[in-house]
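Below is the structure I would like to discuss, written out as structure tokens.
Of the protein chains in this complex, all but one are displayed in their positions.
In this document, chain identifiers A and B correspond to the written order of the chains, with residue numbering beginning at 1 in each.
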Amino acid sequence: MPFQRIDVSIARSPELRTRIAEAVHRALVETIAVPPDDRFQVLTAHPPGALAFAPSYLGIPHQDPVLVQVTLSRGRTTEQKQALYRRMAELVHEAGVPPNELVVSLVEVGREDWSFGDGIAQYVPAK
Amino acid sequence: MPFQRIDVSIARSPELRTRIAEAVHRALVETIAVPPDDRFQVLTAHPPGALAFAPSYLGIPHQDPVLVQVTLSRGRTTEQKQALYRRMAELVHEAGVPPNELVVSLVEVGREDWSFGDGIAQYVPAK
Partner (left out) sequence: MPFQRIDVSIARSPELRTRIAEAVHRALVETIAVPPDDRFQVLTAHPPGALAFAPSYLGIPHQDPVLVQVTLSRGRTTEQKQALYRRMAELVHEAGVPPNELVVSLVEVGREDWSFGDGIAQYVPAK
């Protein structure tokens, strides 16, 4: 159900990028009950200049941010989202990225807004 | 009105990618009354490793998914969305992609959330 876009600098190695993607997915599984097989990630490595950002925002410095945007079904509480960010920062840190660099945004959609194949909206009754 | 992002593996040929993009757009036109000229698509071909996914989800296998995310104005019914997924899978299949590989997510926005050029919000009255 979550569709995950992860945008990083190409300066981060392919191995690190793979670990980042695993960390982001694992945080979703651990904190907001995403099934482990519900993994759809687009991980894009960008050339220099393609990621534009300020040196800091709200007192948090950014030198090489990892930008994560997750589209997910509505219904998680603010507490669940806070737990998600916290765990994602921990796991991304374990993967090798300082937690200040992890920038996350969520986009909520309905259960009828998904099809996982075969032209079917799997999360709503068939009509 | 729909803004379409299509993410595929670079292993899919440029010709196939073009056919996929046409199929996705045509499904929108045929099922949810998108004007044929209302076509804005970003089709990205990703290197190996950039698309991360499980071998199957909800019993549907994925080997080389075509990930389609459509931002569109609110107001379609669940039935219309179901017709959209069904037709898109048919047309993508005709284009050369097995229907199990088509993964779609929709993001709904307001009519005031669009500008198609010249700095104007064409879908709402001018102020």
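The criterion applied here is as follows: a residue touches a chain if its C-beta (ideal position, glycine included) is under 8 Å from a C-beta of that chain, and two chains touch if they have at least 3 such contacts.
Not measured: the values here are computed from a predicted model.
Peer 1: May I ask you to list the residues on chain B that touch the chain which is not drawn?
Peer 2: Considering the whole complex, chain B reaches the absent chain at 3, 14, 17-18, 21-22, 25, 35-45, 71, 107, 109-110, 112-122, 124, 126-127.
Peer 1: List every residue of chain A that touches the chain not included in the displayed model.
Peer 2: Chain A touches the chain not shown through residues 7, 44, 46, 49-58, 60, 62, 65, 67, 69, 78-79, 81-82, 85-90, 99-108.
One rule holds for everything that comes next: only the chains that are shown with their structure count from here on.
Peer 1: Just the number, please: Cα centre separation of chain A and chain B in whole Å.
Peer 2: Here the centre of chain B sits 20 Å away from the centre of chain A.
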